[in-house]
Every structure is written in structure tokens, then in C-alpha cells.
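Worksheet for the structure shown next.
Chains shown are a subset, placed as in the full complex.
First chain written, first letter: the chains are A, B and C, and each begins at residue 1.
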Amino acid sequence: MKYWELKRPDIEQMQKDEKVVVVPLGSIEQHGAHLPIMTDSLIGGEIGERIEAALPDTVLLLPMQWLGASHHHLQFPGAISVPSSVYIDMVYHLCDCLLTAGFRRIYLLLSHGGNDVPCREALNRLALDRRDRYDYWLASGGYWAVAEEALRRPEMETARLTHACEYETAMVQHLRPELVDMDQAQGHCLEVESRYFHPNGDGPNKVHVAIPFEHLTGVGALGRPELGTPEKGRILLQAVAEQMVDFVQDFSRWKRGGSPADFPFAPAPDSGGAR
Amino acid sequence: MKYWELKRPDIEQMQKDEKVVVVPLGSIEQHGAHLPIMTDSLIGGEIGERIEAALPDTVLLLPMQWLGASHHHLQFPGAISVPSSVYIDMVYHLCDCLLTAGFRRIYLLLSHGGNDVPCREALNRLALDRRDRYDYWLASGGYWAVAEEALRRPEMETARLTHACEYETAMVQHLRPELVDMDQAQGHCLEVESRYFHPNGDGPNKVHVAIPFEHLTGVGALGRPELGTPEKGRILLQAVAEQMVDFVQDFSRWKRGGSPADFPFAPAPDSGGAR
Amino acid sequence: MKYWELKRPDIEQMQKDEKVVVVPLGSIEQHGAHLPIMTDSLIGGEIGERIEAALPDTVLLLPMQWLGASHHHLQFPGAISVPSSVYIDMVYHLCDCLLTAGFRRIYLLLSHGGNDVPCREALNRLALDRRDRYDYWLASGGYWAVAEEALRRPEMETARLTHACEYETAMVQHLRPELVDMDQAQGHCLEVESRYFHPNGDGPNKVHVAIPFEHLTGVGALGRPELGTPEKGRILLQAVAEQMVDFVQDFSRWKRGGSPADFPFAPAPDSGGAR
């Protein structure tokens, strides 16, 4: 179901326990010289629609939220963004409204890396404020993480999805070829000699490193975007969507342990309870 | 132009002085039992697209921002909203990014009444924080206000556009008839005997009255939605769009008084200047 | 009654249902070279006192709150102001205390335009936080809006009240002639060619435009202050006060629709209810 097309009585009368609200969270910011600024919103929106199309009874799809946390790109012109502190509040209240309406399974479908930390933080805050209930599930994750296996394909020539890279380029080439300028496709990344930090995606990151995007690259794109092709994009999207559908089905069946009475811990002595 | 389809170099190279960035700001919240929850976003999105279609060289259209300030509707299920304090921050930063990118004329096209006060507040704050420049114009206004004359039509049987009323119903009937359930179309409004306050739209409001929506109506719709027809909706949308285009043209030509040097006031004695 | 002269038992024992608390909200900021910085507080304070004098049993008058939201004037020296974000909090808590004390009708009597948007925002927030009660009325409005008709008088040579203009000058000339320097009375306003925006008061504003005051005028006064006379001021104040009294009587009789049980909407499914 498309959430936005519902009327109030549709929501009032819906059986909500196993429904999954899918919230596609994208962004608008520069993606090198060759990709449109809506790249992340385009890809995430497409994945969201494919999930909803595959699971129309289970899924309530929200409209793509294109305003994300991209201030690390703001030195380049084009980004429309809120600071992460504001983004945390946006996501918190968006989800809080869904819980208030009676929904109990919310999945934040991320297609922009900068939204990841603030979304975790927002859900953490919300889970605590709603800790008096035992029947909700709040999950957040980038499609690159949930569908990590799906992205590991023999067609791909670079190891990992980063920003405006082979992967993203390919998917936009497939979806909106007229908006891609492959003549301008060029990637660059600061090289750091380390066994623990690999900003260009050629190895795992054992630590979180905070760094403005213009310090990483002067061209605004990482990886090797010139390797993108529409066919790679078609294959990637199909594989990712399939795994995302699998995840949402999995998620729709998680069970919480029951009521507070099932838990033998001593209640906090203060009548005010947990804060 | 559609802002989201641009690439970074498009923005870097654009001559921005007389461009108008049109920011459609809608909402998702209950609209009685007969209209879809996306009503305000649907109408505002349509108006935005018609403006852009009429003035493709002047206008940069942003995607509809459907997350609005609808907490006054939250007692009814369905609203997805942020508190007005968060909405102020969202709008502030959205516009701040546009000024940072070099745009100088921003118009917030409102199609949800609850966004009005926070948008004014957001622009007021931004104007002060950017007061060292003399070359920007920040404007905000509901289509019902900008195109007030266009809405006064002989076809309409009620006096003013309110919420889920004859006007909104008609426009959704025209745009998405399959989403309207006219059997459920019913309006109700608290009656207040006053010469200064007319919540149901049958007279002007001389004071601002703050009131949760469920205190105004138990059915979530004001006015007389049952009077809506697709034809009224078609006529309204055309008339509104025409006047909105007229406004945007007007707006694109406003001139500021020049540089600070043209102003003979005494500088503040403190070297820090205004705060 | 003057609120500040009461003792605690007076408030405890008072029958509060139809009392109207009148909260005069002014400011201190430059008013051109010819008027004192307290102009708005002086005029609003006078109007408040006349209302209380006319309706001593109905009205509880608060002392003039002279600290307002005038940061748009701060480039000129003299303003004592808080940012609008702080002003919202001030007004919110001021009114919240009145509701806590048991008062149920609050009218914010504005005499400074810059307080308008933050007062609306403050009341909107408060109404939602108190939505569990159905027996309060929160209203806000400038005397120029409530008594708009009273201000349209044949004696006046300019169309609308703005800042440090013919109207304000006249009223201060009547009230405190020794504080006015008519030799310095001079107005100026940026001229904008528009059918939708008239900063100098010679037409309606269809959009809200955010602009620091020094961008509008180098002399800090709009309109034609040199046209002010004490006699015009005397006439204006009398007419305005009469209409304000009429409004307060009207306001004291508004009725809310009863208890929540009168409203047939479905309760939100979440036990936490609306947020």
C-alpha cells in the first residue's frame, strides 16, 4: 500500500500488527560532475517501490523523504540538507507519529550514507521514550548493508559501494540515462595508508572517521564511476530489491518477548520509573 | 527546471540572480473521511508543477516536501508530522542551503495552513542571520493567500477555503478521483458567536486563535465538502495556477535598494555589529 | 483588575471562567529619530489600561511586557530585544502559568509587529500541550488588526499603520508630547514594484517577506511621520480603545463545544494518545 493514498478510515480500520512501514530516506546533494543531485533519492525511491510492489499487503510505503543530512557535502554547491541534529528530530517525530497511529514495525530504508548515524540515534531515542510498550520494532539500515550479499556480484569491478561510484552510476544509468553525463565520470579519493581505515572502499573500516567530504575528494565522487553501465545497474537493482524483499518479510515476523510481566528484573525503586 | 535533476556543474554555471526557487511545502494528515491524507501535498505539488511548466527558465522547482507541521491533527490517526519547532529548523536550513548555493529568490509555496506560522518564523530568522547581504528575497505564502482573487469564483458555494472543504475536495476530485469517497464527505465546525473569529471560513479572523483541530470538529473536515465537484476543481486549479505564475513573475523582478553603503544610518557602535 | 496588585487568596477565590487576562506585549527599539524607543510599549500600555478601566470586572490586566522580539531593528542602536526563539518561550510560559493558575481566556494584546509571528507560534504550541482540556481560549492580535476599522478614519492621510509612521507619531504626540522631536520626523521605505508586496503600507501583502529593517529604510521610520498631530493621536486612541473593549467583551463570551465525549472521532490507537 502507498501510505499517502489512504484515507483516515483506512488507517483506523487496518489490522496493523504485522504491517511493515517502509520509510525511504534519501538526500539531495552533489554526486560528482556526472550524476544528478537526486541520485540517492532516486535509487532509494526505486527500491522502496519495488518492495511495495512485491509485498503490497505487508508493506505501507511512505513517500521518499528527500531532505537528508548532507552538510558534509555543502562545500560543493547543490546540497539541500539539514544539520544532523535537525535530521535526528525529523526522523524521531516521523516515526513517533507512526507509533501513535498504531503501527508497530518501522523500517528506515536508507539510500544515503550521511543519514545512517542520525537515524540510529533517532531510533535509539524513540525506543527509550516508548519503553513502556513491548510490541514495536524499530530498524534502520542502508540498502548496501541489508543487501550486502546481493551487491557482491561478479559483474562489478570495484569492491564496495561508496559515493557516486561504479555502483551508483550504474543504477542511475539504468533508471534515468538522460540525466547521466559519462564524459564527466571521474572519481578520486584521498589515499590513507592504513590497515584500519579505507575511505575509498577497498577495505573495511575498523574505526569511524569523521571528515568533510571535500577533504576526501576534490571531484565529489569516489571509486571508479567510469566503470558504470546501464546493464550493471539493472542487475544490481534487481538483486538488491530481491534481498530487500526478503528482509522485509523476515522483519514482519519478528516477535518481542511478551509483556513486562515476563521479565524478572526488580523494578526501579523510584515511582517515577525509568527516565 | 526541476532542481533535483540537475548535476553539480549545472548549478555552478547557472546565472542565478533572477531565478526563483519554488519550494512546495505540503503535509500528510487526515482530511476527513473522504479525502486522502496526502491532499495538501497533492494540490501544492500540482500547483508547483504548473508554475514550473509555465516558467521553465525562471523557476527552479524543488520536490514537494510532504513532511509538515500537522501536530494539531495528530489526535486523529494518520498524520505524519514534526512539531512546529522542528519544522522551523527544517525550513530554515533548507533555505539556508539555497542561499549558500548562490540562489537569491526563494518562494515557499504553502498548501497546508499549519505550515504558515513556522515558515514565517523560519524566514524571519534566516533573514537576520544573513543580514550582511542585500541581494536576497525570501517570501512565504499559501496559495489561498497569493491567489485569493482567483479563488473567489461564482461556481463556489462557500466563502473561503478551509480544511477538507468544498475547495480542497473539488481539486482532489479533479486530480485523483479514485481516491475520493464522496459518500463520506461531511463537514462540521464548532460554532463561535463572534464578530472577530470565524473558524468555519464565513468571515475574517481579526485575531489568531490557537486550537487543536479535534476541538474544532469531530469529523476532521470543515466547510461543506459535499459540494465539491471535479469540474469546480478543474476551474479552481487553472485559476490558481495562473495567478501563481503571475506572482512568480512579479517576484522575479523585485529589486533591493543596493548595497549597505546606500543607507545613511549610523553603524552600531559595537564592532561586533548587529547580533 | 490589575493582576499585579492581587494577593494569592484573591486569585484562589476568584471565579475565573469568563475573566479575560489581557497581556500587553510591547517592545523597546528605535522609532526613527523623532520618537522614543518605548513607543510601542507606551501605546500598547495605554490601550491596555483603557480596556481595564472600561471592563474592570471582566479584565485582569498584566503589566506591560516591554521586552519583545526586535532583533530586526538591532542594526540601529537602542533596541533591547530577545531573538524570536526566546520570545516564543517567554510567551509560552507566561501563558502556561496563567492556565496553571486556572485562567481560561488569554488575549495577547500586541503593539509591536515583530511580536506577531512568535506569539502565534507560542500559542499554537501551548494549545497542543494543553489539548486534554476543552475550556480555554488563547488569542493573539495586534491592535491594528483587531481595531482595523477603528483606524480607518478620515483624519488620517496615509493608508495604514506601519512603524514610526503618521499613526504612531500622532499617538505618542498625544500621550507624551515632550518626548517627540517633530523636527526629526522623517520616513523612508524601499520601493518595490509589485502587486503582491507593499512594505510601506500602501497596499496589502499577499506574501510574508522576511527582511531586516535596515534593508527597508535608512532612517528607521516608514510612512509619513511628519503628518502626525496630537489631535489625530487623541482621536485614534479613543477609537481604538473602544473597539478593543468591544473585542474583549466578545471574547469573554466565546464557548467551546463541551467535553471530549461530545466528539465522535476515533481515539488514536496508541495508548499514549496524541503527542
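Keep this in mind: contacts are C-beta pairs under 8 Å (C-beta built on N, C-alpha and C of every residue); 3 or more make two chains touch, one makes a residue touch a chain.
The structure displayed is predicted, hence computed values, not measured ones.
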item: Homomeric assembly size (copies in this file), of which only 3 appear in place; value: 6
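One rule holds for everything that comes next: only the chains that are shown with their structure count from here on.
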item: Angle (degrees, nearest 5) of the CA superposition of chain B onto chain C; value: 180
item: Distance from the mean Cα position of chain B to that of chain A, given in whole angstrom; value: 29
item: Inter-chain centre distance, chain B versus chain C - centres from mean C-alpha coordinates, in Å; value: 25
item: For chain A paired with chain C, centre-to-centre distance based on mean C-alpha positions, whole Å; value: 46
item: Residues within chain B bordering two or more other chains; value: 74, 76-77, 83, 220
item: Residues of chain A that touch chain B when the two form their complex; value: 3-9, 11-12, 28, 30-38, 41, 62-63, 65-67, 74, 76-83, 86, 89-90, 93-94, 97-98, 100-102, 179, 181, 184, 220
item: Residues of chain C that touch chain B when the two form their complex; value: 71-72, 74-77, 83-85, 88, 107, 117-121, 123-128, 131, 134, 137-141, 145-146, 148, 190, 192-197, 206-212, 214-215, 218-220, 246-247, 250-251, 253-257, 260, 262-266, 268-269, 273-275
